[in-house]
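Everything below concerns the one structure shown next.
Left out: one protein chain. Kept in place: all the others.
Our next item is chain A:
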């Protein structure tokens, strides 16, 4: 380690622990000195510090050594007392405040921790700490328990102007005027005196002074008197380079010329005087005193005998004195003498001697329990050890001991603790034990918050400078220090420390810490009136989600207050409140494609594209590269998004409130730039280039502005998220750029958010292109075009399945030019269907009714039925300027569920724009269809008559409250005749189906075509009973016409949607079940009943296989079984109703069990679709077609239950025959019965195979080319005949 004396602590000690010279002077002396702007002490001070005095010193030992450094401290006698605490505090406070002002202005914050550490150490550590520490130590001077502040000598100064200077000298050292410390015995009043006569050369000639000097020498002795002549310069203009007095007069004004009357000779004279005073008088005096004291101490305390005596003596004293400060020692007590000896030795640099004396006295003080003195001695021992650089451990131990002892004294030793701590910390710092030093600084903190603040700040720097740097601790102590500063109203210091801590906490996730720091800095800046800076810091804490509700409220309130105080609206680029979800940004703009509603805009683009695929002219949708499109469209039009002047661009943005408290957001609007198209400037009426001005000058109401921006106000509850739609409407052609969004928080702060460099998730209406995100927000505004607005009137949002309802589509054209060539495509033709224009004003539901007298025209509409949901409006239809067009639509709620409806309408404009020739209008509706009636049909053949069928209809009302009135059941087509088996009144007297009620009805269905053998004899249409009235029979109300539009059209849609051919198959029958709902009370204003139609398609009976047969024969026979077995002849009539040649194979089984077995085999081995009577049921179909599979299952069951007596089929067990198309054959069958009983003759099966005559005629039948049929139950009763022959 370097020489301890050259360390900061060493230097400080050599400066502070030096002999004190008491100065006594007359007013004239002061007056003369003040001519130079200096007091006497200030005048002399620069010459009291000797860096190389080189004086031989001989203390206790005989070996002299040379003293190099020496310093005298000069004090007026009035200052030799313990400094006033309050004054000292005030002075320190002033020092700190001054530094605070100075540093605050020039402080520059390092933003990064690395920058912080890269600076040199001297720069990092504020220099004022040392100054402050020195001042702090000085507040403790002249304490009564220490001897190094005792005056060693007294300098008496008298001016030559004084009357009778010799007497004045005597007067000066009058005991009454001496400091109290000297008088009350704490200090030795018998000190060396030195007499100085000061002669001001301006006052007169020098010779008078020499005479006075001679008088003095006579009076006080030859050696102790001296004279100084000064103020030799007459004009006072001498300017000293490197002014030696500057450090000693801190409050000097810069303009003041210190020492102006002192020329070089004067300075030399003063210097020589001080040197002589030190080397010739003070040092020898001290040497001598040391020697004397040492001798005294040796005599009384050294040696074994003295020690025993001392110990015994002290033991005796123990009980008597117990004052808190220990016993009072006067200067001439032996303890004080030892202390003086030690301090003198210390001051003269004889540390060994000092240490031995300190050791000696410390045990004494300890035994006496004079704790303050003990601590003082321990402190000095520590310092001595340090300067000797011998034992670090001892030094530290002594310092700690002293520190703790002072601490034990409580408030009395408070300031001593501080001083001791400072020295200790300095000592540790010198030895690079910075961490320990920091702890010591921390321990110094006491009652005085201001001092604590400084100590804490010093501690923080210790942590920063330690290796490796302890940044966390650094930050923490800075913050602690800042808090203390704040408590003492040193706001500038507080801000400074907090700001220094920011780099440590930058980017930290310790959120509470970060909030605390920024919030307080903000608050304090606001206190200083620096609102701008305050706001920037407050912004950091604004979106603190983790804080409690009250804290969030506090933050927001303070922030708004500060903003208010600034008196202007702040524009903050990254305002965190509310949070904008940039990824949620959606730009909705309309080029060719326009939306009727906001709902339509939210639908996926691909859905629309697939819908519009075949109605948009392909040349624009998908251009051939061979076509020179650039001729038609300039390149830039293709590259940027197009929007139309006068039409609004919509931007959806999500705002989120991260806090728990509600916030109000107002004036949310887009920031846009619109510059008129430079190429079209010439003919554009508005040449003005609208640039950034638009950002500020846009208001929603200003018609003349080129941009119309919407403004939205909303408030967000805690944690709420809301999507806001903002619009911008360009009014002139040009290029529009959406720059960002701005909003006002609590009508105080304006937040801005730029979209520029954020990825934008667009929902574009135009072509998709790969662009940089910034160009996504750039739009080419073209001349205004006609834009149709569409609306469907009275489309219900919620309805019951089956609802049939006329609607009106209204298309209005607000522009100045007509549109034509309208086409419409509907995504779901089962639900919506375009009608004829003449139906527009038709009376509903009367228009659906059958008109008996009118020639059926319904089929005509179906002939030119549009293909694939595409509806062309008639050629002559166009929407003229500023008119609207109404078009009827039919609505039918086909299936229950949530049904989205997409409608797109294509139209063309005439010669308005070269860029856009057509546009589409997209409409989107969502329907909620509730289940209403569950209708199922079950068809079975009448075994006896193959042309007649039994129809069972089951209807269940599934609604919870509605009551349906059944109206009619109709079969579609003309080949079926339907009739009720029993009057409806008997099963449903009220004719209405209440909620939850179910109804079963039986009908007779007759195939009219089969019933008549020849095709020609089809009765006239009017006689066909294809409809059955289920309502009141006496009602003359007409049937609904299921064969005309719209019922027929909807029925076709139903069929096609279920994957069936539109052409009805001859073996299958479709039904339409129509009910009515009387809405008297609720929403419907009219009392016209709602019509509900339910469609069932392709009902077919199980046995409607192409082969049908009948077993005919006797039912009951009587037979005498004593005779040969009874033979029964039966006849089987087999009919082939198909158009193919059928080969039929009849197998008979005698054993019922084997029969059973075979059936099971047949059902398992054959795929279900080959079994007759099965048909796939579509899932969407709500009207279930139940076909009986019971036939197959019932038979085995019955067989197993009954124990059937044996009978056998006689003849061949297998018969094979071929049937021509539409022919009938008869086969004789015979059984043999052995015992009387009832027999079930169903144990036979029919295998049939179809060989089609010509392909393609019956596609539906083609796959059903073979089948297996189980025999019917045919019960034969055989009785024992009683008569015998």
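Quick note on the criterion: a residue touches a chain if its C-beta (ideal position, glycine included) is under 8 Å from a C-beta of that chain, and two chains touch if they have at least 3 such contacts; residues count from 1.
By definition in this document, contacts and distances are computed from a predicted model.
Of the candidates "Transcription initiation factor IIA subunit 2", "Trafficking protein particle complex subunit", "Nuclear pore complex protein Nup85" or "UDP-N-acetylglucosamine transferase subunit ALG14", the chain left out of this view carries the UniProt protein name "Trafficking protein particle complex subunit". Only one residue in the set A:330, A:391 or A:550 touches the chain that does not appear here, and it is A:550. Of A:515, A:590 or A:962, it is A:515 that touches the chain left out of the display. Considering the full assembly, A:476 is the residue among A:476, A:559 or A:1003 that touches the omitted chain. One chain is missing from the display, and on chain A it is touched by residues 463, 470-473, 475-477, 479, 508-510, 512-513, 515-516, 548, 550-551.
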